[in-house]
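I have a structure I would like to understand better, so I am pasting it below and will then ask my questions one at a time.
Only a single protein chain was left out; the remaining protein chains are all shown in position.
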Amino acid sequence: MKALNMAMIGAGRMGQAHARVLAGLAECRVSRVIDTSADNARRVAEELGARASTLLEDALDDPAVDAVVVTTPTPTHADVVEAAARAGKAVFVEKPVADGLEAGRRVVQAVERAGVPCQVGFQRRYDPAYRRAKEMIERGELGRVEGFRAVGRDPHPPSLDFLKTSGGLLLDMGIHDLDAARFFVGEVAEVYAVGGTLIEPELRHYGLFDTAVATLRFEGGAVGTLEVALRTAYGYDIRTEVLGEKGRIHIERDRRPDLTLYDERGGNFDRPRNFEQRFPEAYAAEMVAFARNLHAGKPVTPDVRDAWYSLRLAKAAQHALETGQVVRVREFGGEL
Amino acid sequence: MKALNMAMIGAGRMGQAHARVLAGLAECRVSRVIDTSADNARRVAEELGARASTLLEDALDDPAVDAVVVTTPTPTHADVVEAAARAGKAVFVEKPVADGLEAGRRVVQAVERAGVPCQVGFQRRYDPAYRRAKEMIERGELGRVEGFRAVGRDPHPPSLDFLKTSGGLLLDMGIHDLDAARFFVGEVAEVYAVGGTLIEPELRHYGLFDTAVATLRFEGGAVGTLEVALRTAYGYDIRTEVLGEKGRIHIERDRRPDLTLYDERGGNFDRPRNFEQRFPEAYAAEMVAFARNLHAGKPVTPDVRDAWYSLRLAKAAQHALETGQVVRVREFGGEL
Amino acid sequence: MKALNMAMIGAGRMGQAHARVLAGLAECRVSRVIDTSADNARRVAEELGARASTLLEDALDDPAVDAVVVTTPTPTHADVVEAAARAGKAVFVEKPVADGLEAGRRVVQAVERAGVPCQVGFQRRYDPAYRRAKEMIERGELGRVEGFRAVGRDPHPPSLDFLKTSGGLLLDMGIHDLDAARFFVGEVAEVYAVGGTLIEPELRHYGLFDTAVATLRFEGGAVGTLEVALRTAYGYDIRTEVLGEKGRIHIERDRRPDLTLYDERGGNFDRPRNFEQRFPEAYAAEMVAFARNLHAGKPVTPDVRDAWYSLRLAKAAQHALETGQVVRVREFGGEL
Partner (left out) sequence: MKALNMAMIGAGRMGQAHARVLAGLAECRVSRVIDTSADNARRVAEELGARASTLLEDALDDPAVDAVVVTTPTPTHADVVEAAARAGKAVFVEKPVADGLEAGRRVVQAVERAGVPCQVGFQRRYDPAYRRAKEMIERGELGRVEGFRAVGRDPHPPSLDFLKTSGGLLLDMGIHDLDAARFFVGEVAEVYAVGGTLIEPELRHYGLFDTAVATLRFEGGAVGTLEVALRTAYGYDIRTEVLGEKGRIHIERDRRPDLTLYDERGGNFDRPRNFEQRFPEAYAAEMVAFARNLHAGKPVTPDVRDAWYSLRLAKAAQHALETGQVVRVREFGGEL
């Protein structure tokens, strides 16, 4: 299989993370890196042996470019994806697909109108444990699903600048857990959330939370909880549980590398400290799947339509957190 | 130290569980077993080498009896404890201290007026892991506490008869987790809960839930979640987590006995299947502490006053579950 | 059941450990404590509400005493057990049953001639995990047994005085693991061992080892390893594995209490630091079983005959360690 010719649109934090992954994959070759910061673009391009530019058009007008990887700031996703779709490029776009439900609708329409494949970066769906869990649930190993629980805690908060435009804790971070809820259990009917500003007092001036918990009631009757925070002392804390009548699946990478040190303090083990340490296989696998499915003419997954519903759920949860109300998800933000 | 002379009041499920523990403790000697079922009383009495009776007075009028262990149905707790207190007996009473807040107030008043020691059966406070966690939190190893999480799942539902008088899922079962929340973090300001009747459809006719999740907002700002269910496929599932700025404590007995079988299915381990397998040390230790503190003239713990606040919190949570409202705990049920 | 009336013979380190256990058991009552050190005897006796003495006869001549618990130094075991057996007392004796094979034979003969029950303190056989493993092996869950592995590491060396009379590392410590080998797999045909004096250089002057590893070839064809050391930095390290054609059993208490602290260092858990923390259930259970079996007129286990074979194996292993030879166990020390 010939390597997929890709342009990276965005060379910031997530762009650089994807670049590190793409650099090692035989299935993908990055030929162009675009960023409004010429410095960022050049630095990432050099690592990848690609050409740098500050102009989106340089990528979209290049007929050699098969696909774009969009990691620009969330508020720009809609415009960039629309332009790429119009240019006929396949698109991989980081979550969330857009910063608002209306913008998200626009993306879905643009992508579907152009008929281009568009995959959204919910990498957990490609993690070996999440995939195995999905298979087990589909095979009925849990019987009817009755409960769900997710924990998503980052090791330390991103910059205040980032936070101010991130859409809030349950949108920016919680969306991964809420997407997993939909992936494993199905659509959520109602969400309630409470939170606090316990970690970064300054966030209060901007109405932002750094800690939140939520309850979920699923349309199928199951109930669940969600715990999200912007900082832990102990690294990156991602746990997902699905409870059914026949058993419980618990997903957690608790030890990495596979080593325990026993010393005078007892047993000690290191843990994933950030998303790159927790999900290296998943970040690679989602790109390999994107490239292979494009190559084979198969649909990509999760697609923008699927991702829009995760966006709606995350928006609803964020609204619940901000208002203290129980939010009915179907009545929030309309439909696609 | 001479063994404490005890009378057991109640020889049902919990009475029998306590009897099995007391039978092996040098610190305690059960001389009388009282139960309205003469059969139950006789059976337990025989195992303990004690005298059986159906009359509470037989225990309360016996000057040799130093203390009573009350495991009668919850609605009778208040009357039995009041009578025992009036008779000057030290009291150990199973949780909850009463079935209602008003009855609970009566118990507190009776006990405090009589000046008798009265310990309530929140055995987790005597589990080695919970004790260690408490010490760590008090020593400041977590820094400021920001989060709490508890799971409490029974292996299978008790009888419908029991459930109908149990006061509801978050009272009967959740109270252990909510007591742990108070023990580790402090008082809860607000509680919200959602649940379902997923396990025992018949419970719906009685307005009972078998599955519930809740969010907690603590007075100190921390937030937390609670998950409770009446049945799992995999045994007794008790987990408690406390999250602070410096770290996280995770309490779980996941393997018992200390053995893993590796076979063609992979790794396999047994787990505690019920409360007696999860908390054998705690059930013994709470009784030994009761006996020793009586002997030494020291206060017992947790006392009825403490337990009343756990009762109020559990009642508030149950009210939230039944009404779908966010319940402010201090405005619920008044004060002692 | 009436508590068994016991006299403790020996109030040193192991005697005190047993006393702490016996103090809490309803099945046992210690009425006398004998030690050549009047101080030791008095201290332990006070804790137990027993009478202290320095004369063995005070216990053996007391008709109220049903059984003796012998924890005197190993070289005295034979004489004390013989005297107790002659006095018609039931005997619980710490391992090893004697310091030599000839002395061991004398004990077996004395006990069998007197017809008294005599249980030897291989407490692991009463640990819940070892018991479960034994059941699994007997039920055939492993199929044919092909391999064995044991680790036995103490947290820190005992005193030099103790070590000089202990009979050597593989006798004093290794005998627990070698008894487990016999318990799970069967008799050992050949043993080879190498060791070092890595921890306490002074031991070299006495020809003593503080670290050793061994290979075992069982009569049934299985092979195994043993690792023993007198000190770890990280507490008490006891692991036992049995490998069969259908699977592997791994026994280890790796976490105690049931709690993990996650902090900036990663995950951290405490471990059993000494034998009392690793085997509290086993030390209690072996005494309860002793008392109950005496009460019921049932045989005690492991008995002296069984224990003699563990002694022979340990002696053979120690000989292998000291000579560098492969030792055939049946040709070492004769038979009973």
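We call the chains A, B and C, going by the order they appear; numbering starts again at 1 in every chain.
We take it that contacts are C-beta pairs under 8 Å (C-beta built on N, C-alpha and C of every residue); 3 or more make two chains touch, one makes a residue touch a chain.
If you're wondering where the values come from, they're calculated on a predicted model, not measured in any experiment.
Student: Quick one: say which of A:Arg42, A:Arg217 or A:Arg248 touches the chain that got left out.
Tutor: Reading the full complex, the residue touching the unseen chain is A:Arg248.
Student: So one chain is hidden, and I want to know which residue out of C:Glu112, C:Glu187, C:Glu227 or C:Glu322 touches that hidden chain in the complete assembly.
Tutor: Once the missing chain is taken into account, the touching residue is C:Glu227.
Student: In the full complex, which of C:Pro117, C:Gly247 or C:Pro272 touches the chain missing from this view?
Tutor: Considering all chains, including the one not shown, the answer is C:Gly247.
Student: Need a quick check: the contact residues on chain C for the chain that isn't drawn.
Tutor: 143-144, 146-147, 149, 190, 192-196, 198-199, 211-217, 221-225, 227, 229, 231-234, 237, 243-248, 324, 326
Student: I need the residue numbers on chain A that touch the omitted chain, in ascending order.
Tutor: Its contact residues with the unshown chain are 1, 3, 23-29, 49, 127-129, 131-133, 136, 141, 246-254, 256-264, 270, 288.
Student: Could I get the residues of chain B that touch the absent chain, sorted low to high?
Tutor: Residues of chain B in touch with the missing chain: 232-235, 237, 254-255, 262-271.
Convention: only the chains that are shown with their structure count from here on.
Student: Which chains make contact with chain A and with chain B at once?
Tutor: C
Student: Average the CA atoms of each chain to get its centre, and name the chain whose centre is farthest from that of chain C.
Tutor: For chain C, the chain whose C-alpha mean is farthest off is A.
Student: Any idea how many Å lie between the Cα centroids of chain A and chain C?
Tutor: 56
Student: What are the residue numbers in chain B that touch two or more other chains?
Tutor: 246-248
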